[in-house]
Each structure stands twice: as structure tokens, then as C-alpha cells.
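As you look at this complex, bear in mind that one protein chain is not there, while each of the others sits in place.
Chain naming follows the written order as A and B, and within any one chain the residues start at number 1.
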Amino acid sequence: MTTTAQVREHLRGWAMPHVLCPGCAHGIVGRAFLSAVDDVGIDPDQMAVVAGIGCSSRLVGYLDFCTLHATHGRAPSFAAGIKLARPELTVAVFSGDGDGLAIGGNHLIHAARRNIDLTVVLFNNEIYGMTGGQAAPTTSVGAIASTAPRGSVESPFDACKLMIGAGATFVARAAASEPYTLARIFADALDHEGLSFVEVLSDCPTYFGRYNKLGSGPEMLAAITRSDNRIAIPLAGKRSIPTIDPPDLPPGVELGTLHREHRPVFTGRAGGAT
Amino acid sequence: MSARGVVLAGVGGQGVVLASAVLAEAALRSDFEVKQSEVHGMAQRGGAVVSHIRYGETVASPVVPLASADVLAAFEWAEALRWMPYLAPRGALVVDARRIVPPGACKDHRTWGVPYPAMDTATVAHRVADVLLIDASGIAASLGNPKTANSVVMGAVSRFLDIDDVAWEKAITRFVPPGTEELNIAAFHAGQEAGSVRPEAIPDLGLDPIQQRSYRIEVDHSWCKDCGICPTVCPEFCLAMDHAHRLVVVDEAACIGCRLCEALCPDFAIRISVGDPAVVSGGAP
Partner (left out) sequence: MNEPRLIRGNEACALAAIAAGCRFYGGYPITPSSEIAEHMARELPEVGGVFVQMEDEISSLGAVIGAAFAGAKAMTATSGPGFSLMQEHIGYAVMAEAPCVIVDVMRGGPSTGRPTSPSQGDVMQARWGTHGDHPAIVFAPASVAEIFELTVKAFVVAERTRMPVIVLYDEVLGHTAETVALPEEVTVADRRKPEVEPEAFLPMLPANDGVPPLPAFGDGYRFHVTGLVHDERGFPSDDPAVAGALLRRLHAKVENHRSEIVDVATSHLDDADVVIFAYGIVARAAEEAVAMARRQGGRVGLVRPRTLWPFPDAEIAEAVRGARLVVVCEMNLGQMLLEVERVVAGSVPIAAVLRGDGEPIDPDEILAALDRDMEGALP
């Protein structure tokens, strides 16, 4: 993993410090991503990162690449336009769980179906952070959010299963608490030809953590590592979850590279797929 | 014939895996049933790697039981001592006299100062029928490629096993990198001839002098948000939060340069750099 000094070469230093909250793990994820860009040896002039709207999406402004902060949920479509029009660019998408799975769910699955050569990073913080902690399509059952004051009763998405089903050709999940693994997975994803999807567990301390009494940044990082990647376990320990008993907690989500296949990549050009 | 057991031990990058593949293949070509199992420690980081090979007319378990290996071949002296319990009474010990300090053996990860076990065949001779401390790396280097040291060791091992040269040569040809077949076969035969050396006679093979490394911890306070992550993850307690919940560096001298704080700082705010080596001393005692 590259050092901070090296990683900083890829930052717009003049814009730092970034707007994210103290202890928000999104920065760790961004750092691991930059490290991977370096490891893979991508020319920064030929790297484009597109983001939607939300906390994670704000990160792209600090990356010294060609960066586009698009509209809520639509980043995959902008990214598709960039990649198809200029195939020599390496194009990545930073998206949040609300951004990518709620308002932008359609764009995400279609990018996967077409197998456009993009690397999509989905920062899963289980909540809408930027708008103040509303329930997201990933919020664990029982977890408190500002629009789920009695605990969320909706089932969360399994983003990786969704993307495998939609046809993504590289699907992985990692936790922000494991930056080395994260950097390796990002490197693999960037290397992969076709749509790569990486979901990163990066729970929001400011809202999700506070509403659910999970502590601040350090405690939340530790919690996710100690609990089999099940935020539901520390959740259950912290408060009574009326809807599920501890023995019925959902199993910890699987981490690592979950799916990999090779399928023709969509280019939109004569001669079709590469 | 009851099954014979060989334990090959070394550290990552030495070719233990390749050597055990060669031995397994040679045994197969001699119409034995072969079972083999490997344990990788942190092989990529120079950690221990050990491989068990058992062969015979019938072999049940791939694991060589304690005190039953016919041959223990170690690519490194400290590894030889570590796996000694596997060697059968009156078994044969083949050791490359190279000395590599595996990080797991380090007492002090800051100075890398390790009390390396004395290389003295007499300390083990009472337990072993044959002790062969050979300068495999030196022999390999003199043949033209130090990377063939593992073939030298296997040559020495072959003296204690009932596998013929033709099978060995075919096995070597199959597994070594293309183009190095002849060199490895020559190294193998040199190993069959090699005599035991006295440790003092072995030239220093380039072990780094032990250095006292020091690290600088720089925190950019204009970027740091005092989130408290780095003090929680620092294994050496170099960092702490003060009463006002501000990050302070409390013990820079204790920093081991693991960079965990860097990797987990969400704000790119902490930087570790290598300072000047403070103490340079000679090899281990």
C-alpha cells in the first residue's frame, strides 16, 4: 500500500481538508482507492472518476484526476458516456447506497447488464448522511434513522447479489476497516475488463452511529471488524431490536471477491464488443 | 517398506515449495504412492514455509508425525532447529548454512536485533545420525546461479533416500524454470558430493547489518480532524488523544513504521517517514 506521502500526490491539496465528518471511514476508502490507482499504474491524466450525490460522492472533488460530480444516482450514465466516447480513459464511479441503490438503482443495474468497462465503488454507510440520517435501502432491520424512528422495518438490499444478478462481471465486498484488502480489491477491479462493482462497508458515525449508539469513528471501525461484518450484532447489543431476536440475526455478509466472469464488453461502436 | 517421511523447511522465497514438488515427482516416478502437504506462514513476507512429503508402497496421511521424519532438510539454520522435533531418532539432517532472520523470530521488531541461534552442529549431533551442514548457496553461486541452492540441498537429501538419479533428473526438468534445467541438475549433483562445512568457514552471504531504524510521525493538524482512529489502531501506543480530544504524538521513538495509522486515517493527515538509522551494529550475537 502506498504511503500517505505518495497518495497525496493524487489529491488536490489546495482543496483539503475534505468536507467529510471526523472519523468518517469514507476517507479510508478513498485512500485505498488512490493506492490501487498507483499500484495498477494508471496515468492520472487518463483517469476519470464520476460521482453522484451524497457524502461519498463529495470525495471525488479532492482527487486530482478528471472528476465529475454528477446528479443524484445518475453517475453511472455520465460515466458510461465518458467511457464510450473515450475508451482509453479508465473510468470509475463513486456512489453511496442511497445514490446507487435507491434513486440510481436503475442506472446501476443497466451499467452492469451492458458490462461497460467501469469500476463502480459503492460506499455503504447504511444511511443518508448528507441529508441528515434518513433510512436508506441498506439500513439494517431494527436500526434507527431519522425517518425510521422506531427502527427500520424494510429489508435492506444485498447490493452484491443484486449486481451479480444484473450481470456485473466482477463483484466484491470489503470493509473500510481493512484498507489493505480494500486496496487489493480495488486494484483487481480496476484491472478487470468489464463492469466491476465493489461494495465497501463504511458505516456513518455521525448519524448511523449516533442514532444507534454505536460510538464514533474508531468504535465503529472496531465494531465492524469484531462482529463478522454484521453491524446488526453491535446494534442488537446496544438496543433491543423489536423485529428480530439475536439468534435470528442475519448472517454476516460475505467479504472478498464474490464473482468474476468474462463477458464481452459493451463499446457502442462498430464491431461491437471488444 | 514402511512409508518414508521428509520434512522440508525454509522461509518464504527460498524455493521450499519447488523442492517439495521435485521430491514428490521423483518419488512418483519411482512408482511410490506419494502424499504431500504444505504449510505457508507469511511466506511472501519471509515467513516460515514447511512441507511434508511421505512416500512408500501405501501412504495414508500426508503429515509426517512427530519424531518420524527420515530426513529433515532445512534451508536455514533457525528453521532446522524449529522443526527438529519432527526428525526421527537417528534420522538425517541437511541444512543450508545460509542465515536468514525470519520476522516471526524477532524479539525486537524495531531493532531487528535477534539472538540468532548459534550454528553449531555439535548441539544437535547427539540426536541425529547424520548432520550435513552444507554451503548450498555458496555452491550454487559458484555454479553460476544462487537460485539453484534448493537443488543443491535436494542433492544432499537424495543421499538418504532410495530414489534413483533418473527419477530426480526428470522431476527437476519438469519443475524448474525453463532454461535452467541443466544448471539445476548440475547443482543437484554438486549437492550429492557436498561435504559438511564448519559454520565459521561460510562467508557472510549478505545479511543486512542490524540497524536501529527510526521513524518520524508527522501530523498535519490542518487536515487532521482529531477523530481518534489512529491512536486506536497504533500497536505501539505512539499516538494518543489529549484532554481536549486533540491528537498528540506521545512516543515517536516507539514507532515501528507499520503505517497502520496512515492506512486508516480518513483524512490523509498522518505521515510516517523513515528517519536516519540511529544505531548501526554488526550481526547478531
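Criterion: a contact is a pair of C-beta atoms (placed from the backbone, for glycine too) under 8 Å apart; a residue touches a chain by one contact, two chains touch by 3 or more.
None of the values given here were measured: they were computed from a predicted structure.
Engineer: Could you tell me which shown chains are touched by the chain that is not displayed?
Structural biologist: A
Engineer: Tell me which residue among A:17, A:61 or A:215 touches the hidden chain in the full complex.
Structural biologist: Considering the complete complex, A:61 is the one touching the chain left out.
Engineer: By the contact definition given up top, give the residues of chain A that touch the hidden chain.
Structural biologist: Chain A touches the chain not shown through residues 12, 14-15, 44-46, 48, 50, 60-61, 64-71, 74, 76-86, 88-89, 106-107, 110, 114, 266-271.
Criterion: only the chains that are shown with their structure count from here on.
Engineer: In their shared complex, at which residues does chain B touch chain A?
Structural biologist: Chain B reaches chain A through residues 222-229, 231-233, 259, 262-273.
Engineer: Once bound in the complex, which stretches of chain A touch chain B?
Structural biologist: 1, 3-5, 7-8, 11, 16-18, 20-28, 30-32, 177, 179-180, 216-218, 221-222
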